[in-house]
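Only one protein chain is missing from this complex, and each of the others stays in its spot.
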Amino acid sequence: MKRPELDWGKIALNVLLPVAGVIAALCVGAVMLLALKVNPITAYSALFNGAMGSTFGLTQTLVKATPLLLVGSGICIAFRANVINIGGEGQIIVGALMGAWVPLTFHYWPGWALIPATCVMGFLAGAAWGFIPGILKARLRVNEILSTIMMNAIALQLMNLLLQGPLMDPEGIARGTFLAQSAQLPKQAWLARLLPPTLLHSGAIIAVVLALLAYILLWKTTIGYSIRAVGLNPSASRYSGIRVPFYEALSLTLAGGFSGLAGAIEVIGVQHRLMDGLTSGYGFTGIVAALLGGLHPLGLIPASVVFGGLLVGADKMQRAVQVPSSLVTAILGIIVLFVSGAALWSRRWSAKRLARQRLGGGA
Amino acid sequence: MKGLLSWNVLSGILNTMIGLATPFLFAALGETFAQTAGVVNLGVDGIMLLSAFAAFYVTLSSGSLALGLLAALLVGLAMGLLMSFVSVTLKAEQGVSGIGLYMFGLGMSSLLFKVLIGTVKTVDGFKPIAIPLLSNLPFVGPILFRANILTYCAFLLVPASWWLLEKTNLGLKLKAVGQNPAAADSVGISVSRVRYLAVCMGAVLAGAAGASLSIAQLNLFQDNLTAGQGFIAVALVYFGGWRPVGVLAGALLFSVANSFQLWVQVLGVKVPSSLAVMLPYVLTILALTVTANRARQPAALNKPFERGES
Partner (left out) sequence: MKGKSKLIGLVLAALVATGAAAAPVKIAVIMPSATTDAAFSQSMWGALLSVQKELGGEAAISLKYTENMWNVPDAAAAIRDYASSGFDIVIAHGSQYGSSIQEIAKDFPKVTFAWGTDVNTYGLPNVYAYTAAAEQGGYVNGVLAAKLSKSKKIGVTGPIEVGDAKTYIDGFVQGVQSVDKTIVISKTWTGSFSDVALMTAAAQTHIASGADALTGSSQSVVGSIGAAKGKGGVLWFGTQADQAGLAPELVVASQVYDWTGMLKDILAKRKAGKLGGVAYTLTLDNAGLKVAYNPAYKLAAAVKAAGDAAISGISKGTIKVNP
């Protein structure tokens, strides 16, 4: 499994298959649109224009892609160790809590200190939220699906607790509205807007850098090698002396950190305060983006843009042809089913390749 | 705090527990079948939602609870076939395809609700049935023997599942396929057929779970009615270590913690409500760490089977 060579055939297949899956799913969606007496061509052109057809749409797509890329990069790391992290929602929430708490508490700090500190704390909080399921799996063999589901609910209630108490906006209390949101963050903690008045912020750059780091970690370091070895074949790894539980826990912790950072960046980059409804399901859609990107951080960069565009365009489609938002959720579900199913041909193809070339392993 | 220790409160806690546990039992026992055969179905919540809608809609328009229940089971079966096709035939990454199934069920149920019904309505669901003699027993009578038919079914399903998994040929096949599909294949068991069956059984039971919400307990439908109960059900399978009795223990623990925290709030114990709501989740994790459940996970869990791969 040393230095996998660039295999263009495989890369092309990995691009084409998800695209084919998306197109097939959109065809099913077209039937549903017809049933709702909506012209699918009008609807889908609204979808495309909404996502890519204007500067605003395009920036909005990138804003959406940012958390997907961060969460997805973490998912890739976990998946490579054969660990399913469905705790993204909770990890985003605790990261977002830090994203609000740090700037509100240290509001007198200058921006150059406050922003990095907030990002680091967001990462650490998410990492802690991933570490707990990680250590439970490593030490006590508690399944990560169970613990991450529970940790999601715990994080949500933690946020509720803080938003009803210490973090509640004092202005809302004074005016008697008691909104479930924190005060607005001090301005120096806001990430720079790259293209005002659009919401595109420098968090997008951070996300790309982090995805590259995830790639380097997974494919250029011994830690990454061990993580992938654990995922490919845990028993062989064990025999070759790799501490399997350690790397499983580490991958969950890292995945949590990436999600936590995504939460912190959503707060200081977009929302500028902590609010209910902030995760927007990124913990789940991040998994989907990771799948579209072939569970590879570099594939994830274009995949998160495509998937972000799909989400933004779907909102636009809802506005343009007035279809219920739930239709969009259903179509997204079909996309996931089709794309995850289409991966079969990719595996078949590389299996054939492998048999032919008689090379061991590979990425 | 003293209020919590009365008989009235205790019976109240247990009574609510039985109701809350019903959908978890259906869904988690179903998922146990799927996982025993090696397939993780994370889409249980989506199946529950679409089935809950089907049960409600059919009951509302036909007036027949039996037809409503049947509709829920059929929708469950259809969703099970879809999941099997993607996960078994196409060998998809199961953690991901389940999320797709969940999103599909969530979206479809809300869409149909909006198009076909439009606003919250109620139906008269399955009524509690008092079992003669038993229901008159002091204390346990009102708790255990005055439930609706689906609750009885859910609890009877526990020994039935145990019997099926441990005492029948089918149970043996499910385990063989989940433990060592290559070996099962070599002795002539069709791995994909058994997995299809297991996933579909699980999905039909998830359909029953949905129906138990919409036409037995809540008697209404609303967007995202389950609020994530299907995911909890999946977690309970791990809690129970793929054993029906363990799943029962998990479902009861989670439900009793929930009804306990509600009583804590009702009796005005000075605890922030968010912490009270957290209790079942924290307790489930803690219980598992303390008992350190080292149950044997089906060896081929989450692994698609490809003939010729070791």
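Going by the order they are written in, the chains are A and B; count residues from 1 in each one.
Methods note: a contact is a pair of C-beta atoms (placed from the backbone, for glycine too) under 8 Å apart; a residue touches a chain by one contact, two chains touch by 3 or more.
Fair warning: this is a prediction, and the values are worked out from it, not measured in the lab.
Of A:Gln157, A:Thr253 or A:Ser340, it is A:Gln157 that touches the chain left out of the display. The chain that is not drawn here is touched, among residues A:Thr221, A:Ser240 or A:Gln322, by A:Gln322.
Within the set A:Gln271, A:Ser304 or A:Ser340, the residue that contacts the chain not displayed is A:Gln271. The omitted chain makes contact with just one of the residues B:Thr89, B:Ser135, B:Ser192 or B:Ser273: B:Ser273. The chain not displayed touches chain A at residues 38-39, 41-42, 46, 50, 56, 60, 63, 156-157, 160, 163-164, 168, 175-181, 184, 197, 199, 270-273, 275-278, 280, 312, 315-316, 318-322, 324-326. One chain of the complex is left out; on chain B, the residues touching it are 8-9, 12, 15-16, 19-20, 23, 110, 113-114, 117-122, 213, 217-220, 222-227, 229, 258-259, 262-263, 265-268, 273-274, 277-278.
The working rule: only the chains that are shown with their structure count from here on.
Centre-to-centre, using mean CA coordinates, chain A is 28 Å away from chain B.
Taken in their complex, chain B has these residues touching chain A: 40, 42, 46, 82, 85-86, 90-93, 95-97, 99-111, 114-115, 223, 228, 231-232, 234-236, 238-239, 272, 274-275, 277-278, 281-282, 284-285, 288-289, 292-294, 297, 302, 306.
Residue ranges on chain A touching chain B, taken from their complex, read 32, 36, 84, 86, 136, 140-143, 145-147, 149-151, 153-154, 157-158, 160-161, 164-165, 284, 287-288, 291, 324, 326-337, 340-344, 347, 351.
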